[in-house]
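Every protein chain except one is present and positioned as in the full complex.
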Amino acid sequence: MLHTLKVRSREREELVEFTDAVQQKLTDSGEQQGIVVLYVQHTTAALTVNENADPDVPRDMLHLLRTLIPQHGMGFQHGEENSDAHIKASMLGSSVTIPFADGKLLLGRWQGIFLCEFDGGRERQVIMMLR
Amino acid sequence: MLHTLKVRSREREELVEFTDAVQQKLTDSGEQQGIVVLYVQHTTAALTVNENADPDVPRDMLHLLRTLIPQHGMGFQHGEENSDAHIKASMLGSSVTIPFADGKLLLGRWQGIFLCEFDGGRERQVIMMLR
Partner (left out) sequence: MLHTLKVRSREREELVEFTDAVQQKLTDSGEQQGIVVLYVQHTTAALTVNENADPDVPRDMLHLLRTLIPQHGMGFQHGEENSDAHIKASMLGSSVTIPFADGKLLLGRWQGIFLCEFDGGRERQVIMMLR
């Protein structure tokens, strides 16, 4: 099963949760057990799994990443002034792999799936494949 | 094949190797070729593959992460005082995927599989699935 999910960001840096869209596509597929692979087709955005209960968690994460990897003042050569976004994207990674059983994502109690936007706001494409 | 492995940490921050448990489950399954997906169901722990020969390697890794992402003094808003753990978890990632052939994990000579504990000690759950 292959789908393209669209995830919309509003800010330059933002963590956008889209767990429900993934579970819905999984339910629609009727598949019972396997892995979900999510893959972002962009070089200034990433995917991660983290806490979705307290919005301060994604906020603190963006704050820390911005402190370690600021957009300006690091001597970056790339002309588009988004080297910081490329680096953050590789640090968090272009894909997540999540097992499922009985048709449900095997997420822990506090886990949600996030698009990590580092050069938005934009509409981003995430490939979803079941194996 | 779907299993839940329990991995126990003792310290707040610790890399706990569990390669042998993964290879044992793989051997028990009788499967010969494919991928092992390991997935941690927590938001303040991660999984990684790195050197398991010299214990100074995991120690240096935790030391560096603590230097870059200290628990206190960064202006974190999340009330549980473990934002550092959430961020380290996303940086290292919630899953690892390792190919196997002839019933053996295709690890390099110096590679071991580690649970990365950032808010322990606790018992952590790792989902293991073969594909």
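Each chain gets a letter, A and B, in the order it is written, and its residues are counted from 1.
Operating definition for what follows: a residue touches a chain if its C-beta (ideal position, glycine included) is under 8 Å from a C-beta of that chain, and two chains touch if they have at least 3 such contacts.
Since this is a predicted model, take the numbers as computed values, not measurements.
The chain that is not drawn here is touched, among residues B:5, B:21 or B:57, by B:57. Touching the chain that is not shown, out of B:5, B:21, B:49 or B:74: B:49 (per the contact rule at the top). Residues 2, 37, 39-43, 68-69, 74-80, 83-84, 86-87, 89-91, 93-95, 97, 125, 127, 129, 131 of chain A touch the missing chain (whole complex, contact as defined above).
For chain B, the residues touching the absent chain in the complete assembly are 33-35, 48-51, 54, 56-57, 59-61, 63-65, 67-68, 91-93, 96-99, 101, 106-111, 131.
Going forward, only the chains that are shown with their structure count from here on.
Separation between the centroids of chain A and chain B, computed from CA atoms only, is 20 Å.
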